[in-house]
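What you see is the complex with one protein chain gone and the rest in place.
Chain lettering (A and B) follows the sequence in which the chains are written, and residue indices restart at 1 in each chain.
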Amino acid sequence: MENNKSLGKQIWKNRWNYLFLAPTIILFTMFTIYPVIASWVISFYNWNGMEPLNDFVGASNFIKVATDPGFWKAFKNSFIYMLGVVPIQLSLSLIAAIFLNNPKLKGSTVYRTLLFLPVVTTTAVVGIIMAFIFGTYNGVINELLLATRLIKQPVNWLGSANTAMAIIITVGIWKTFGYNLIYWLAGLQSIPGELYEAAKVDGASSRQQFRYITVPLLKPIAIIIILLAIIGSLNVFDLVKVMTGGGPAYATDVVATYIYRYAFSTEKGIPRLGFASAAGVFYGVTTMLIAIIQGALMKNANRERADYQL
Amino acid sequence: MNKQSRYYEKITHIIFTIICFAWVYPFLWMVFTSFKTEEEMFAGGLHLLPSHFNFGNFIRAWEQANFSIYFWNTVIVTVVGVLITIFLTSTSGYTLGRYNFPGKKFFIGTVMVMMFMPKGYTIIPTFELIRQLGLLDSLAGVILAQVGGVNAMGVLLFMGAFSQIPKELEEVAKLDGASYPRIFWQIMLPMVKPIIATVSIFQFMSSWNDFFTPLVFTLGKPNLRTLGVGMYSFIGEHSTDWVGMAAAASISLIPIIIVYMCLQRYFIEGIAGAVKG
Partner (left out) sequence: MKKWPWIIGILVALLVVVVTTRKPDRQVATGEQIVVKVWDWGVSQQKIYEEQFAKFMEKNPDLKIEHQVIQSGQYDNLLQLAHKNNNVPDIFWQPGSLKVVELVEMGWIEPLTEYIGKNKDNFAPNSFVSGNNVIGGEIYTFPDMEPRTGVYTPLYWNKKLFKQVGLEGPPKNWTELREYARKITKAGKGKFYGFILGGKEDFCWDMNITALAGENGAPTGGLDYQQGKYDYNKPAFIEAYKILKALEQDGSIFPGFMALDDEQARAYFATDRAAMVIGGIWNIGGWKKYPNIEYAVAPIPLPDEGPRSKRGYGGGGGPWMMSSKSKNKEAVGRVIAFLTSLEFTQACVEGGLGISCMPKANEAIQDPRLRELLEIAEQRTIIRPEPLLRNMELAYVNRYESKLPPTKTSLVSVVLEAWTTKGDIVKGLRELTVEANKRFGEMIKLARKDGHKVKLEDYHFPDFNPLTDYQGTEK
């Protein structure tokens, strides 16, 4: 039916929708889309941020990025970090959220606040504390492991390439756990309580309630939470910067620290904003493609499984 | 309550208490470090309590981070920023979550694509925009630069939550002759309080702590800076005033924690309560 109507009529019919969307569209175009497009433009130039934008170099920045082994190492590390953080953190925070969502649990307000505190703890200070915790010299973890005779020699957690990434992942889970806890709580709160009560009346166990009410109703928001967690962890920066600075010898270098080195810091001399933008665009497009392919595969798999079940 | 569930509750409490202690230790460390000298901080390692509470760091922090000047700016920037963000993300999340109309998929797609894209490693495009609007060196410019990009996370969260609300509610209201904005404002918006609280707290934090935007857009009028800028005054090229920074951070985080505690009750009374009421 609706297909028969002209576009004009449809737009008129939805005028309120467009009106509600208008402020967002206008501001989003100005302050998000425009700067993003600007960074695409910059990525085709050689530019240090000071001179006028006049040294057009075509795709050469992209070629430099794609052929730099350092970039691919950082790329790989970003994905290792994401794969290390996201599944563990999301499942742990979901479990915590389900417990804390129970209105009968006394003190849940306190727990919720305490679990949120790492989010607000200043990252620069976190770097110092973690150096004490994972330090080789009198570090708490080493002392514990030595005392229980699990290790004979203190382990150089942050200073050796093998363990540094694992530690960053652990701290990453700790630091951003609170975000996901809140997302999950908000998601769980969007599920009408009557459904659980009705299920209880029908004699459903709590596991059944979880399987047949929580999971399906949480799904739309869960997809968004997962997406946010993935994007957030793929762009991790502060934490790596304060904990290892990407070291030792670039072993924990992620794409954000890689780009930072060229875009801002004086470590490498004059800033290369064109190159940095190219690296950012390249990374953004690649991760997006991976996400799309992944999404398509999952959809396919779901469909197949559904077919099979039928 | 039966015996078994009481037993479970006890175990839950024990587990949470242990986890929470490990979880908040660094935060406590930061707060207690504010009372230490730098010598004590490095000599003490993870030692929590200072040998004696000295308030010198707080006084220095207050002065050096310009709290008295920057605090009020920060409040204005943050509160207005949160209100604008909630307005933008809830209205757009509402239409996107509940209605189908031409261009909707395109818009959602654009938002998703932009989430993956780098926002640029230079502030110049935003700077030019704000300059054209004549808002440089004003709090309005700072706010617009901070929230103008529209919090995509908020849009998506509102979209997800609004799409969950049963259709009947709206239809009843429609029959009563309620207009579109009225349905949104009086019926739908109160149902997504948990999302309002979530988006508010995160927007609050990001505006409150933001360093770069306020710095850039108040270059000509340093008196309009916010606390995030003040925090940077502890980091020198070769010398960081760690204890001063810890003190400043401890003071500056109080409002965030207060706001969080005020908002968090909405995390436990979402749709369930609204439907019953």
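Note that in this section a residue touches a chain if its C-beta (ideal position, glycine included) is under 8 Å from a C-beta of that chain, and two chains touch if they have at least 3 such contacts.
The structure presented is a predicted model; accordingly, all values stated were derived computationally and were not measured.
Screening B:Ala61, B:Leu136 or B:Ile165 for touch with the missing chain picks out B:Leu136. Interface note for the absent chain: among B:Ile14, B:Val172 or B:Leu219, the touching residue is B:Leu219.
Among B:Leu28, B:Leu46, B:Val75 or B:Leu133, only B:Val75 touches the chain that is left out of the view.
The missing chain, though absent from the display, is touched by one residue of A:Pro118, A:Gly139 or A:Gly284; that residue is A:Gly139. Residue positions on chain B in contact with the hidden chain: 37-39, 42-43, 62, 67-69, 71-72, 75, 122-124, 127, 131, 136-137, 212, 215-216, 219-220, 222-223, 232-240, 255, 258-259, 262, 265, in rising order. Although one chain is not displayed, chain A still touches it through residues 46, 48-50, 55, 64, 68, 70, 128, 131, 134-137, 139, 154, 156-161, 164, 243-245, 247-251, 262, 264-272, 275.
In this section, only the chains that are shown with their structure count from here on.
Chain B has its Cα centroid 17 Å from the Cα centroid of chain A. Contact residues on chain B toward chain A in their complex (touch as defined above): 9, 12-13, 16, 19-20, 23-24, 26-27, 29-30, 33, 45-46, 87-89, 91-92, 94-96, 99, 101-102, 107, 110-122, 124-126, 129, 144-145, 148-150, 152-153, 155-157, 159-161, 163-164, 166, 180-181, 184, 192, 194-195, 197-198, 201-202, 205, 231, 235, 240, 242, 245-246, 249, 253, 256-257, 260-261, 264-272, 275-276.
Those residues of chain A lying in contact with chain B across their complex are 7, 10-11, 13-14, 16-18, 20-21, 23-25, 27-28, 30-36, 38-39, 42, 49, 99, 101, 103, 105-109, 111-122, 124-126, 128-130, 132-133, 135, 138, 140, 174, 177, 179, 182-183, 185-187, 189-194, 217, 220-221, 223-224, 227-228, 231, 259, 263-264, 273, 276-277, 280-281, 283-285, 287-288, 291.
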